[in-house]
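All protein chains but one are shown in place.
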Amino acid sequence: MQDELQEALKFIGKETPRKDAGDIVRGKANFIDDIKLSGMLHGRVLRSPYPHALIETIDVSRAEVLEGVKAVLTYENVPNWKGGLPPHVGVLDRKVRFVGDAVALIAAESEEIAEEALELIDVHYKALPAVYDTEEAMKEQAPQLYSEFPGNVFPLACPWMGPDSLQEVVIGDVEEGFAESDYVVEGTCAYDNIPNPLPIEPPGVIANWEGPEDLTVWSSTQSPYFLKVILHYAMGRINVRSIASHCGGSFGTKVAPWQLAFYAAALAKVARRPVRISYSKEEHFAAYTLRLGSRFSGKVGIKKDGTIMAVAGDWLINAGYCSDAAQGMVAVGCGEVQLMVRSPNWNIKPKLVCTNRNASKMVRGYGGQELEAAFIPVLTMALEKADIDPFDFFKQNYVKPGDGYYWRDGNWWVSRGINYEKAMQEGAKAFGWKEKWKGWLQPTSIDGNIRTGVGVGVHGNADVGEDVSEAYVRLDPDGTVLIYSCLSEHGTGQRSSVCKMVAETLKVPLERVSLAPPDSEVNPYEFGPVGSRGTYAIGAAIIRAAEDARQKLLALSAPYFNSTPEDLDTKDGFVFLKGEEDKKVSWKRGVGFDRTCLGYGRFEPDFSVPNFAMVFVEVAVDTETGKIEVKRVLTATDVGKIIDPQSLQNQLHGCLGSAGLDTAIYEESVLDTKTGRILNSNMIDFKWRTFLELPVFDSVTLETPVQTHRFQSVGVGEIMTSPAPPAVLMAVSNAIGKRFNRYPLTPDIVLEALGKCQKTEVRSRK
Amino acid sequence: MPERFITLFVNGEQYNLEVGERPWMVRTSHTLAYTLRESLELTGTKVGCNKGECGSCTVLIEGKPVLSCLTLTVECDQKKIITIEGLEDPQTGELDPLQQAFVQSGAFQCGFCTPGMILSVKALLDVNAAPVEEDVKEALSGHYCRCISHYHVLDAVSRVLKKAGE
Partner (left out) sequence: MKSLQHVNVYTVEEAVNTLREFQGEAMVIAGGTDITGVLKDKLLPDYPKALVNIKTIPALSYIKEESSGIKIGSLATLSELSKSPLLQGQYKVLAKAACNVATPQIRNMGTIGGNLGQDTRCWYYRYPHSLGGRIMCLRKGNGPCLAVAGDNRYHSVFGGQGCFASCPSDTAVALLALNAEVKVTGKWGTRTIPVQEFFHPRGNSLKKVELIQEIQMPYLAEKTRGCFLKYTLRKPVDFAIVSVAVLVAMEEGVCSEARIVLGAVAPGPLRAKKAEDFLKGKLIDATVLEEAGHLAVSGAKPLSMNSYKVEIARTLVVRALTDCAFD
């Protein structure tokens, strides 16, 4: 049966051009800045020069009278909307909490006028002491950011993940575990370089009030329906229509741009005209989204044979000035660390702390990358002690089908996913791991001043089945199919991939299947394509809707054949009697020219199908200059069934992209702790990978059917970044024989480790 | 200031624009990216960083790839400019072979950086019909793509070269 299904597939697994390909290469794809509404005003934000201050006086009178200015808002006259978790960030506040925090908003006829008006606002601040470091922030005498979060610590509850959302990893008895261990290591590592995910398109939102309680927002969001829900609750239960443009990259950061929506909507309300807020790249750098800062300090107990007996430690998380569902990342991180390595005893205690810098918000890797990048360098100290090959260890110790884990909802789940050992094994073989691995802190090769080394990482995620998706599929009598799913295109090709699933399910030509625009007024509930849930969760809802519509079509056509729906099938827009394909009737004849068949599908959360990816890296280190070159990257995973080979490959390459592999050597936001400013808010000083630094990139991708939906497929896009940073750290350590416990490994750090330059002053960190 | 007019030749079309401070005029501070997008409604030119650091606003002026976000419109008088909208056949709408290759190779993810990349490669192929991969990488070295479409872009370029060689 399985073979038959695979045999018969016409689109799934085949290369088919993306539906929007023509638009993209013509420059016709409409991103948020390409949308222009009649009468639209341009909003700009006045930003704080202080990392922490109270606004003593603010005078906007000069700005208000500038010709072309249509609205000016300060903390004194903004609506009482609140974002964050728990809700704590208003539209504007009398207190500013980071350099770049919003002080005033202006809407004007042009961007130039709005900018000119910003210069006319006079503000007097009372500067307050600021704190950037998590440990400092928790001290008794530390400056307090919010009266409701004493000690600068956020509560960890995450209600939208359920009443018992995961807030720690506590299993068994770690003291017993350590006692049974042959080696116990203790260490600390910081992954607190707070890289910026930095999609190329800066975030933007347009807001327009259709009525006092009716708001329409256009945005480049990755999750238009979810944004509607967030705004509905944050803005006093108003009715929100949310429309997505083409999304110029998100990586999680554009799931919920509620803050821009607040600004645009507040200004639009006063101006009674549509208002656009488009961040500049500088604002994108310094006032939008960073990755969480993460530090792990703790102990790992291991037996000589490589069995982990206990893991215990503190996980310090720096959220910046606000928590935008960082609790969700803590919960998922606590789940993912258990997927990566099995241990009978755990005690990891997270602390989520606010500091006076730009906020860390949703980013791919979502907690797990942050925890694991800091935890793995400590874990590998144990592997080094026991002299265990990290590849063997990861392959042996990740969660296998039948194994269990606490997931983000606080429940114990048992994996019914794929066994990834084969993919890992084949990956290692293709990479040549066994030949290249020479032992801990041993280089693979030495050629004069160039030393090479290898590293490996693994990451798993059970969120591929998170949250709810709904969809309708409408069969039109003319033989075309329309999918209603509030799914925006953010680069994964998901809008095209779901068309393939539907075309395959209904056996119609791919060009006859299309998607309704990503508009919450048109489509049912959709959480959005996050956490690699597009293939499984969104796919399942849409397939179910297609199957439901098909059933309706067959039932309606049955009288024509004087038969039952069970005896009928459909193909190419015709209904026919099974086994007698020539006895067919067009959909139009079958159901009537004046009838459409509407199917409904819903997906309920399922955390039992974790996906995994292993990433192998080889680096070359110039021991004279400290320069690190990533020579080769190989990803190994299993996707059940490939839906679209090109989109999949593109997703795998994402390993090198947004705040992924390069957080190990390039990416960081340089926060100046004297002034609170992010110094590298530009695309020269923030380092990204160019065409001239491309490593050889290979992938081993297996197709072992997984119990998800009709096509037995599972997404892997999100998990490609997370294994990479600690793998690079490991590879560099092996190349030059020195351990590291921080990221990124810039040349100063490498040369210092090699004793080639004086110890640099410890960079004061966030 | 005396009245001042400039003429741009964009994708073969002539545009006479008045320079001045009124809303419909080209201001001296307007960049070519702004004029293309806002005045001529050619929004295929994308503005990523607006500071010349990401390459997404690349257009061809006199056949050379330049950054339209760092180019003042008033300094483009009498210049021949090609934007992404100028590559397809204006009569039939048929895509340029390079655009077709990008489609076939799936050489994009979010697609925001794609128009600029296509134009840089176009300019390269116009002066070098048989570039080696290093030439292609060099030509694209000023283009930021956060999704990592790089490998598929290189595939698209070799696809178009192979086709031209046939």
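We just call them A and B in the order they show up, numbering each chain from 1.
The rule we apply is simple: a contact is a pair of C-beta atoms (placed from the backbone, for glycine too) under 8 Å apart; a residue touches a chain by one contact, two chains touch by 3 or more.
Predicted model, so just to flag it, every value in this text is computed and none were measured.
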Statement: Considering the complete complex, of A:8, A:414 or A:684, the missing chain is touched by A:684
- request: Would you mind spotting which of A:11, A:31 or A:50 touches the chain that isn't drawn?
  value: A:50
Statement: Across B:52, B:86, B:115 or B:131, the one contacting the chain not displayed is B:52
Message: To test your reading of the contact rule: which positions on chain A touch the chain that is missing from view?
response: 47-50, 99-100, 112, 115-116, 280, 282-283, 286-287, 624-627, 666, 670, 672, 674-675, 677-685, 687, 689-693, 746-748, 751-752, 756-758, 760-761, 763
- prompt: In terms of residues, what is the contact footprint of the unshown chain on chain B?
  reply: 1, 21, 27-31, 50-53, 55, 58, 64-67, 69-72, 74-75, 120, 138-139, 141-142
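Going forward, only the chains that are shown with their structure count from here on.
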Task: Starting from the mean Cα coordinates of chain A and chain B, work out the distance between those two points in Å.
output: 30
Message: Under the definition above, what is the set of chain A residues touching chain B in their complex?
response: 15, 17-18, 20-31, 33-34, 109-110, 112, 197-202, 246-251, 280-281, 489-493, 646-647, 649-650, 653-658, 682-684, 688-692, 694, 697
- line: Within their complex, chain B touches chain A through residues 23, 27, 29, 37, 42-51, 53-54, 56, 83-85, 87-88, 95, 99-100, 102-106, 108-115, 118, 136-138, 140-152, 154
